[in-house]
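With one protein chain withheld, the remaining protein chains of the complex are depicted in position.
On to chain A.
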């Protein structure tokens, strides 16, 4: 179907791809995994004709790839759904599907009726259940992805590249995405699936290729493959399972849990999000707040961090009533926040690592409202070391970093003020395996130093290191599990099945 041989790509002194090969068989679902910076994204742009390779060849159906400028020819051989949405929010789904190729009627005017008809037809072909007259901006992330998949395939290609499609989805949405992908598989579509999540690879793919440091490491059938082999291929070393977990366990044994709570919520409620939430976090305790996207977990966590003002109930941080909806007061009160979406709330892309990491602690940067760059960089350097951020230095803009390192900067920003309570929302979304370990081991470390941690997430990996996990469903606390829960019971609780 598609074959890349000896593809090399350099950007200045960095080699992004070093003579890599990839062969995807027709009708297969091929996974491409690797840590951030392994060269996955570069290969995607080479395979979709966005970047020319410096050396090597790409062939589709045995024929050489089209000329780079011939976009139409590319679209007929390969479809791609990128990580970030490429739909235009203000336009309807139908118009998004046929943008720039609207069906016309006499006088070269757009035939809106025909446009909607064709759009419905197209979505039916791929069994996407979305109202074509709704603005794309009203769709959920997963619906938008379905629409983008349908649009990509509508140009005739039967080979589709999905670039981390699950990064921005929660559990149930991922399940629905996989149903959609299985539907595509049945219809004979070949898929190249790029992901950080190994269990997804096992669930949906039949072949897996691992890239590391711009090189092809292995290609193997998924059947009979052991997860630890895959991890070893990705990281280039043998993994020590449960390292993060044991650190968390030490904190629990440290006897800090008897101290006065760093956060105490009583009957907290926010209309349209959550009701009657009672929750306490003690120093050194890691509390998971599990739940699907609509469970109210994110809104609750954001309330604690001062991003939202509750409608009722009381919230105390370190024994003092919190000022509702006041982030600054929350930070002064000792709350650090890793917000849900790093691109949206986590960092300012064109500012440096140092500026982003120290944004929460301006008073430490110099006297009387001034900022001493040397003080800022020094503080940033300690955070860079502590979180193992891969950067050219504190002055590098954050948009030049990989996703995992960007998230570490967000974490650094939360930790810069030595918070007594660390609030994290989906802290490892779209982050590679190694960065995930760094992030979670830092969580365990700050907890061991006496900080209370609240992790709102639906990612089992994030929750596993918690001393206890409180599960929210439909805006209320539905269950609580001590450490050592089974995956099945946690997933069931998040889905609202079998309330404990």
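For this structure, a couple of remarks:
Rule of thumb we're sticking to: a residue touches a chain if its C-beta (ideal position, glycine included) is under 8 Å from a C-beta of that chain, and two chains touch if they have at least 3 such contacts; residues count from 1.
The criterion applied here is as follows: contacts and distances are computed from a predicted model.
For the omitted chain of this complex, the UniProt record lists the protein as "Autoinducer 2 import system permease protein LsrC", which is one of "Xanthine dehydrogenase YagS FAD-binding subunit", "Autoinducer 2 import system permease protein LsrC", "Protein SCO1/2" or "Tricarboxylate transporter".
Contact with the undisplayed chain is limited, among A:67, A:266 or A:372, to A:372. If you put the hidden chain back, the residue from A:111, A:280, A:318 or A:345 that touches it is A:345.
From the options A:90, A:156, A:393 or A:474, the residue with contact to the chain not on display is A:393.
Considering the full assembly, A:360 is the residue among A:41, A:360 or A:457 that touches the omitted chain. Which of A:330, A:424, A:470 or A:494 touches the hidden chain is settled by the complete complex: it is A:330. Mapped onto chain A, contacts with the missing chain fall at residues 11-13, 305-307, 327-328, 330-332, 337, 339, 344-352, 355, 359-360, 362, 365-366, 369-373, 392-397, 400, 413.
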